[in-house]
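I have a structure I would like to understand better, so I am pasting it below and will then ask my questions one at a time.
Heads up, one of the protein chains got dropped from this complex, but the rest are sitting where they should.
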Amino acid sequence: MSQRSFIRVLVAKPGLDGHDRGAKIVARALRDAGMEVIYTGLRQTPEQIVEAALQEDVDVVALSCLSGAHNYLFPKVVELLRQQGGADILVLGGGVIPEEDIPALKQSGVKEIFTPGTTTQAIVEFIRAHAIQK
Amino acid sequence: MLYKNELIQSFLSGDMRALARTVSMVEAGDLQSLQLLAAFAREGKRARLIGITGPPGAGKSTLAAKLAESLLDRGERVALLLIDPSSPFTGGAILGDRIRMHAIAGRSGLYIRSLGSRGSLGGLSRAVPPIVQLLENFGFDAIILETVGTGQAETDVIETVDSVVVVTVPGLGDDVQAMKAGIIEIADVFVVNKADREGAERTARQMEEALKLGPSDVPVLTTIATTGVGVPALISSLDAHYQTMLADGELAKRRERRLRKALHAYAASLVSVRLAEWVEEQLTGHWADIESGRVDIYSCGRRLAEEFQKGR
Partner (left out) sequence: MEEKKPSERKRSFKNTSNIEIKRVYAAQDVTSDDGAMGLPGEYPFTRGVQPTMYRGRFWTMRQYAGMASAEESNARYRYLLEQGQTGLSVAFDLPTQIGYDSDHPLAQGEIGKVGVAIDSLEDMEVLLQGIPLDKVSTSMTINAPAAVLLAMYMAVAEKQGVSLARLNGTIQNDILKEYAARGTYIFPPAQSMRLITDIFAFCSEQVPEWNTISISGYHIREAGSSAVQEVAFTLSNGIAYVQAALDAGLRVDDFAPRLSFFFNSHVDFFEEIAKFRAARRLWAKIMTERFGAQNPRSQMLRFHTQTGGSTLTAQQPDNNIIRVTLQALAAVLGGTQSLHTNSRDEALALPTEESVRIALRTQQIIAHESGVADVVDPLGGSYYIENLTSSIEKAAAEQIARIDAYGGAVKAIERGVMQRDIQDSAYAWQQQVESKERVVVGVNQFQIRESAPRGLERVDASVGERQKTKLAALRSRRDNVRVQAALASLTQIAASNDNLMPAVLEAVRAYATLGEICDCLRRVFGEYRPEETLT
């Protein structure tokens, strides 16, 4: 099987949160690190995110949420991905996420959670180390 | 090869996930993966290919979405290929056109795929024809390909479609002048989008004048893609163009030209890979002569090419 020479990432804003500064900075940083980034804008439902991820055949789905709805939205995306044949896609989360929520989010299948103060370099390196490239 | 067989089965049963995977494989540029296409061959089934091109900010993807919506509404299955430029330095890209697909997202019979212009090893112009064929085999009635109309690679891509829609907006000034030469050759339908902006009429008239110099009648339409104004007329115009091409044999001619070109490119790429390997092997014996200046690279190259052909 052939392998892509680059990593494809869907950067998505689930829920109603309009704070996209972080998502946009991450998208640019991933682009500058040589990745292909699909950005779908604000107010995406988990269903829309999963559809885009599967149609675009991405390696990574990076979710950003600052509204506190992460405990509902992130696991929902993972669950739908698994149901629809996207279990191999690496799911990451970022935002204002309290430390105590992180174990349960990881348990649900989100591979890593990036909290305020994370460098974009750390995110790039994590993706390079963990994405299963297609 | 169980995985591959499963993939073929899923693809043939209409699984979009399998389609998405195969598109990636073909895009990745592994020439072997093109053999998969043989498994998907379907006789008789042909999709209609529509290309949309124009300068950045002309509203191409919004127009593409509206076009797709109209075709979906009349029961067609539609695939959209949205091409964005990649960074020439890192190869990375932000593919943001999907943001404008909100009105059609989630509809059945629709597949949307974003591509980076430099994302494929063999170059976009080499990756697009097999991707288009995959989509055709998958059973789409229409394939809409959207790309920025700058650069040779993009122009090559646009040449792989049946009908080309060239979009511009009022207020680009000199860009319109610069566009004219290229447009006359490739446009089948010309659209002035964002027609609610000042200067739309003037731009349309300028384009009509410019297009008169061309070989055939190219209609100039005005649209407001965000609201859908002018989109029905664009569909009718494209339908009419399609019917004319069907009737006068132009469609068959374009398809033949396109397929021949892709076939040539593919065959050449297969040979060139082998040729490159063979030349590298031979060079070990010749390099000293080249380095010392006894033999120039062109004489050496000619001799190697002759030997390669003899060995066939």
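A and B label the chains in the order they appear, each numbered from 1.
The working rule: contacts are C-beta pairs under 8 Å (C-beta built on N, C-alpha and C of every residue); 3 or more make two chains touch, one makes a residue touch a chain.
Quick caveat, the model's predicted, so the values are computed rather than measured.
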Candidate in contact with the missing chain, chosen from B:51, B:96, B:170 or B:230: B:96
Touch list for chain B against the chain that is not drawn: 57, 59, 62, 94, 96-97, 99-100, 102-103, 226
Chain A residues touching the omitted chain (full complex): 15-21, 24-25, 27-29, 39, 41-43, 45, 67-69, 71-73, 96, 98-100, 115-117, 119-121
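Here, only the chains that are shown with their structure count from here on.
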Distance between the centres, which are taken as Cα means, of chain B and chain A, whole angstrom: 29
Complex contacts: residues of chain B adjacent to chain A: 3-4, 16-17, 20-21, 23-25, 27-30, 32-33, 86-87, 90-96, 98-99, 102, 105-106, 111-114, 116, 119, 121
Partner chain B, residues of chain A touching it in the complex: 1-6, 27-28, 30-41, 47-48, 51-52, 54-57, 84-86, 134
